[in-house]
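A single protein chain has been removed from this complex, and every other one stays in its place.
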Amino acid sequence: MILDIERDQRRFKEIVRGRIRENLRKYITHGEMIGRRGKETVSIPIPQLDIPRFRFGDNGSGGVGQGDGEVGDPVGKPGDGPAGAGGAGSEPGSGHLLEVEVDLDELAQMLGDELELPRIEPKGTASITSKKAKYNSIRQTGPESLRHFKRTYLNALRRQISTGTYQPDDPYIVPIKSDKQYRSWNEVPLPEVNAAAVYLMDVSGSMTDEQKQIVRTEAFWIDAWLTKQYKGLETRYIIHDALAKEVDEHTFYHTRESGGTRISSAYKVCAELIEKSFPVSDWNLYIFQFSDGDNWGDDNNQAFELLSEKLMPASNLFCYGQVESPYGSGDFIDALRKQFGEEEKLVLSEIEDREGIYNSIKMFLGKGK
Amino acid sequence: MASTELGKLTPELAAIQVEIEEYARGHGLDFYPTIFELIDADQLNEIAARGGFPTRYPHWRFGMEYEQLSKGYHYGLQKIYEMVINNDPCYAYLMRCNGMIDQKMVMAHVYGHCDFFKNNQWFSRTNRKMMDEMANHGTRIRRIMDAVGVEEVEDFVDVCLSIEDLIDVHAPFIKRRETEDKYDFSNPQEDDARKPSRFDAKNYMDPFINPKEKLQADQEKIDEEAEDRPFPETPERDVMQFLLEHAPLSGWQADILAIIRDEAYYFAPQAQTKIMNEGWASYWHSTIMIRQGLTGADVVNYCDHHSGTMASAPTQLNPYKVGIELFRNIEDRWNRGAFGREYDECDDQTQREKWNTDVGLGREKIFEVRRIHNDLTFIDEFLTLDFVREHKLFRFGYNPGSEAYEIESREFPKVKQQLLESLTNRGRPMIAVAEGNYKNRGELYLKHEYSGVELQLDQARDTLENLYRLWNRPVHIETVLEGDKAVASFDGSDHELELDDPADDTEDAA
Partner (left out) sequence: MKLRDHFHSELQAIVGQTNQRITVTEGPRTLRCEVDQCDPMAVALYELVLETDELAHIEVAVLQQASQSLCDRVNYLLEPISPIETDIDGCIIQMRSSPPQQNDAGRFYYELLLRRGGSIALVRYEKQPGAIRTRVAATLTREVLGRLIEDFDATVAEISKN
């Protein structure tokens, strides 16, 4: 009889989770430690989940191997040998480098707990503005039946408004037969709430690899959190130097340009993207822009125009993170502050170095918009 | 708790078992009754995670091991093909999905292991009822968890595991605590040796036969003598036993430490005979299978599948390969008479290769070898220059300049020496209790017998912290760092590292 190993597994995962939580700040700061395992999970290295023992240090200890090779040829790092498997049962070895799989969702929850991020309250899909609040409080991850119930009501609401029978002070929605949404075998379930995140990154010559790593890390965590808030979140990436273009995730993180910086170019492409794919009435849009703030010449004017006319009105939140360049030449954030200081939807944050990622995320997502 | 029923063998496999067992016995293999269980890969991983046992005490590291195994994280060890337990009867687990040829080979391989467990002298003192004992251990610890609390017990188990290597592998007779249940929460029993002897008197007669004053005087005399004697008298390698006898442990704590110690002793010979055991089993499965009409290719096929495959990382010495090759080498040499003084003194390479006195002692010799040797003596006696050359063995080491491990040498003495070093004490540092009453303040002083490789300091510090939790007074370990004597200490709150200045060692220079 084999007793279920589940209990031990659970215990192990609990401990792992605890460790990750304890060290979450470190993972937030050094996001590159996190490896992608699948769509839903990531692998995280946990160094300390080992029972300490008196053992030999690494340097000085060698070993014997077999095979071809000349003196001086490199060999891989030695392991414990084929221990604990097959043949004569022996004790399980203690892993040197321990990589554990963690659900992205769980990780996002830890982030939320650590940074005390409030849940996001999205706007609905109807084009009602101020009265939407009544329906927003319904959780979007509710049971299936609730979804249909809501949609029915929304249709009723729409109808009432269009026929002028809706009274905001005394809302009394009575779905009539034609409002009701019946599940038919043709029906394609739509996400209850549409959400999208657009990331804009400055990849001009002045952005160093370190800065891009910072952006990458921060974007990873923001994405994890948003995905947890919105099932089916759509993500788009725009890079720019003096010119901008939409790219895929890989290119976003790996490209190397050397052009000058014209932020307005990125705003322009973003505006086009919004017009084409994310009309404001139906979408909860989040825009995150990262740059070292070293915008060329008089580009600011153009940029601000696009920002105020096209981007802000379309989004729930516009976050600008200025990574500090070694040249300190970024004044875009100050210019933004001067121009848009009063705007509630705009969140500004200066990210001096890796350690700054933590606070920046907290600032961006801390409002629960 | 949920459990999975293990599968009995199918009639076909049962017949095969009878067949293979007959061949095995026919060749002279000798083993306890062997029971095969048929299971799937996942179940095998569960068992492997527990060191080969279907049930152990609850601990997260088994869960961790299972995660690693099932997700294929171990390098080159993604598939385990069988598992054998040193027990009477011998339990062996077969993978359901193995093909027929594989199953035959696996069974033959298993009988090799079973014979080794039964006959190698280093296993002679192991508990052959460990299957039951492990379950017993599990039950006891679970009961303690119920009484004391899961986390506290888990923490304590972690502390004990920290020192589970600190046993004396050479102890011919293992000192055991009584195996009865001991989870009373009263004080641990005192060391009987330090009480003055009582004449075996019935209670009511006691005061007359052992008058109080005499007992008192006797006790004082013993105490005086004890102060002059070093404590322990000789350095004690069985650190766990020392702690069991002298550390301020509660009943349940002593119970757990005793369990961990028992299990450590049980597994120790397996660690000491990895190469031989695998080599022996591989030798027999290939012999049996070839005799039964399997081709060399089929046999090689099995080796390919087997965990720790032939083409594993070049740094890792593959015990399957080296072990079997060495046994074959010994058999060959003893068949040809290529041993003894005359042979050893012969310098001519061609003569050595052609040497053949036809004595045919090979088979007998390897049986003898499998009985008396462990990996260390095995290598020491039978690893030859020719062998090292033929099998392309090399020594590798860390090059701080290039920050990588590199091949250092193919020279026979160096390769052999490295191998012996890594096999000594199962590759772990040799540590013993030097003083149990250090500075006359009841502090624990351990000594690392330095033989060229330094301790990992961070881990040593963490281990000292765990030792403190057991000993409850300051603990120290003496070792060598960067060529100088060094003593690391922990007093419950601070770590200290005292490095000896060689210039101060004037008193030692007599």
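A and B label the chains in the order they appear, each numbered from 1.
Simple rule for what comes next: contacts are C-beta pairs under 8 Å (C-beta built on N, C-alpha and C of every residue); 3 or more make two chains touch, one makes a residue touch a chain.
This one's a predicted model, so the numbers in the text were calculated from it and none came from an experiment.
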- Query: Which chains here touch the chain that is missing from view?
  - Reply: A
- Task: Just name the one of A:E6, A:E40, A:D113 or A:E352 that touches the chain not displayed here.
- Result: A:E352
- Item | Option touching the unshown chain, where A:E40, A:D331 or A:E344 are the choices | A:D331
- Item | Contacting the left-out chain in the complete assembly, out of A:Q9, A:T29, A:T261 or A:N300 | A:T261
- Please give every residue of subunit A in contact with the chain that is not shown. 204-206, 241-243, 258-262, 294, 296-297, 326-331, 334, 352
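In this text, only the chains that are shown with their structure count from here on.
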- Item | List of subunit B residues in touch with subunit A within their complex | 1-6, 39, 43, 46-55, 58-69, 71, 73-77, 80-86, 109, 113, 116-117, 138, 154, 158, 161-166, 267, 270-271, 273-274, 277-278, 281, 306-308, 312-322, 391-398, 400, 402, 404-410, 415, 418-419, 422, 427-429, 431, 448, 452-463, 465-466, 477
- Note on the structure: Residue set of subunit A touching subunit B in the complex reads 1-15, 49, 51-79, 81-95, 98-101
